[in-house]
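Left out: one protein chain. Kept in place: all the others.
Coming up: chain A.
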Amino acid sequence: ADVEETLKRIQSQKNVAGVIIMDSSGRAIRSTLDDEATQQHCLLLHQLCDKSKNVVRELDGSNDLTFLRLRTRKHEIMIAPDRDFLLAVIQNITP
């Protein structure tokens, strides 16, 4: 449906290295990277996302995490947590 198309468009954007969808427990549902990389990313990003959510909640109880962007020298990792799922996209930084 529309969501499928959106995901396809994200994948086909230039510089997008990978797209991962995982559920609330950190298990990968869909990924465009190979298994090993997916497992690694899943575990680490899930922990990071949980920690970030806690930070936001503790600073202000009525606030919530909507989007997380991690910019490194080589890539940018963008994480969008939804109610029960997590969408992560890794994009190469345009020089």
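Everything below uses one rule, namely that contacts are C-beta pairs under 8 Å (C-beta built on N, C-alpha and C of every residue); 3 or more make two chains touch, one makes a residue touch a chain; residues count from 1.
What we mean here is this: contacts and distances are computed from a predicted model.
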| item | value |
| --- | --- |
| Protein that the absent chain corresponds to, by UniProt name, given "Dynein axonemal intermediate chain 1", "Bridging integrator 3", "thioredoxin-disulfide reductase (NADPH)" or "Nuclear prelamin A recognition factor-like" | "Dynein axonemal intermediate chain 1" |
| Touching residues (missing chain, whole complex) on chain A | 1-4, 6-7, 9-10, 13-16, 21, 29-30, 66-67, 69, 76, 78, 80-87, 89, 91, 93-94 |
